[in-house]
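Shown here: the complex without one of its protein chains, the others still in place.
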Amino acid sequence: MPGCAGTETPTGEKMATQSEFSAPPGENSSRVGTLIRSRGDQLLVLIALFAIWQACSLWLGTYWVGSPWGTVVRLTTGVLGGELLSHASFTLAEAVIGFLLGGIPAVILPFLLRRLPIVTAILDPFMVGGYGAPKLALAPLFILWFGIGIESKIALVAITVFFIVYFSTLSGIRALDTKLVQMAQIVGADEKDVARHIVFPGAVPYIFTGFRIAMPYAIGGAVVAELISANRGLGYLIQLGAMNFDTTGVFVALLATGIIVFIGNTAVNVFERRLLRWRPPSDAKNQSGT
Amino acid sequence: MTSQDTALDLAQPSQVKWRQYVVTAGRIVLAILLVAAWKIGADRAGPIYVADPFLVANRIVTDTMSGELVHHVYVTLRLSVIGFAIGCFFGVVLPFLLRRLPRLTDAIEPYIMASVGIPKYALIPLFILWFGIDDAPKLWLVGLLVFYPIFIAVFAGIRNVDRRLINMARVMGASEAMISREVIWNSLQSFFFAALKIALPRAISATIIGEFLVGNAGLGFFIEYSRQNFDTTGVFAGIVIATALVLVINSVLVRIDRRLNAWRPTDRDMEL
Partner (left out) sequence: MSAQALLEVHDLGKRFASRAGRDSSLWVIRDLSFSVADGEFLTIVGPSGSGKTTLLNMIAQIDVASGGEVRFQSEVAPINDPKSLNPGLSCRIGYVTQEDNLLPWRTMLQNVLFPLVVQGRLNDETRARAEMLIRTVGLAGFENHYPHELSGGMRKRASLIRTLVYDPPVILMDEPFGALDAQTRTVLQEDLLRLWNLGRKTIIFVTHDITEAIALGDRTLVLTRAPARVAGEHKIDLPRPRDIRGILTDPKFIEIYQRIREQVQ
């Protein structure tokens, strides 16, 4: 999307219009040079970030800011010792189960409601309310109901995920191209065929947008519930580290959380790419993150 | 949304009207059913688990009259607004600065985008450790949570501004500042408002979550304190107020957005 100007061979008038603001009288070498320079800059920033981290930990002491090296060491020993892995897998289990429990009904419901516009309209304000409501504020309630174990976290994750995915699926169904439906009906498709071959594939990108948005919320929700009350999980580790003034421990747990989010994102992306091979390589959709 | 619903059936106006009645009636019935289910749930599960809806309503009234709830709401709102202002300020100003520094933008963009993925709430214990137990850790949390959606929206918005409009304004003699204000800012508005609709309610829920974990006032404190004292009615009352607060702010934002962006062809479906 950015920098597309002038990279195409100008075969037509439109191309020429697009290439206002292309690089000055284009030399290829200069463009490659720009790319190398920008990668170099990025590396420089990365080094600077680590330097600042190290400097902070030297200056303020590892008591306040765990050192980068210490964090890496603790991360490795934590993983090798299995302790960190067991906490991480606990959090991951909460997130995944909650994601499925909330996400699957959220995908199915709009399809069931597709032929029932009146029911959809009746539900609408309640769904909008549920979408807007601060679900994390329900954490104490779920802890009250389901105890401090895994169930309360799953419930919180599920309800958070549900509304996000519900609305993205709904917008996918609403964005349906009626011409495609008519075309299918003309060639003899019945209602079921239309749902399966037209509506669903068309909605898949929207559903995945919902998944991608919901993913960090699922992990975040699990961690928040653990912060409030738990005896296992990464949120518990973070809380524990903070209470013992063990910033390295906090960093390790945070890093592990970040890694889980990253893995989750990658998983969603890979899955999406497999399902959406038919889609033209379009510009990346920008969405607002966590 | 509604425009699309009505577009689906191009039926006679009378039928549309009839449909409207059914929908309204259905909504009322559903609302009553939900409260009834709540009431039955309360009777079945017992007051420890589910507070009676009427007792909750009663509690909200008495605590509002006594000023306790008002105080908590005020504390929460104050913090949300300050945190929001901080996050919003940086979220808007930074992209405009970066617009002038393309090289720096290229260099830091991947890191900013990577940091989006960190669950901000998980940072609260660290913030408490670093910044104490007063407002500071909560402000950091709220500020960060507000910063990201606004920053991303404004950043993407600036990138998406129609270059042709900028060129047109330049040809007509508009200065850089004028272009920023007239073309870029106006083009941004729909992006900005979409982000605002995410960020403002989020500021309030972030404050509440922060109050769960630290502090001795605010709605979050009220809910968590009630839970720890097995005061289920208090938990429910607090959650009802928090939800109502967020929903009211949501609807106000939607309304303002509609009015401010009257120039937009159609009310685009809210992008989630």
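As written, the chain order gives the labels A and B, with residue 1 at the start of each chain.
FYI, a residue touches a chain if its C-beta (ideal position, glycine included) is under 8 Å from a C-beta of that chain, and two chains touch if they have at least 3 such contacts.
Just so you know, these numbers come straight off a predicted model, no measurement behind them.
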Hidden partner chain, touching residue among B:Ala42, B:Ala107, B:Val183 or B:Ala199: B:Val183
Residue among B:Ala169, B:Val240 or B:Val254 touching the omitted chain: B:Ala169
Positions on chain B contacted by the hidden chain, ascending: 162, 164-165, 167-175, 178, 182-183, 186, 189, 261-265
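Convention: only the chains that are shown with their structure count from here on.
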Chain B partner contacts - residues on chain A that touch it in the complex: 1-2, 20-21, 37-38, 41-42, 44-46, 49, 64, 117-119, 121-126, 129, 132-141, 143-145, 164, 167-168, 171, 174, 209-210, 213, 216, 219-220, 223-224, 227-228, 234-235, 238-239, 241-243, 245, 247, 250, 253-254, 257-258, 261-262, 265, 286-290
Residues of chain B touching chain A in the complex: 1-2, 4-5, 8-9, 19, 22-23, 26-27, 30-31, 34, 49, 103-104, 106-108, 110-111, 116-126, 128-130, 145, 148-149, 152-153, 156, 159, 163, 167, 194-195, 198, 201, 204-205, 208-209, 212-213, 219-220, 223-224, 226-227, 232, 235-236, 238-239, 242-243, 246-247, 250, 269, 271-272
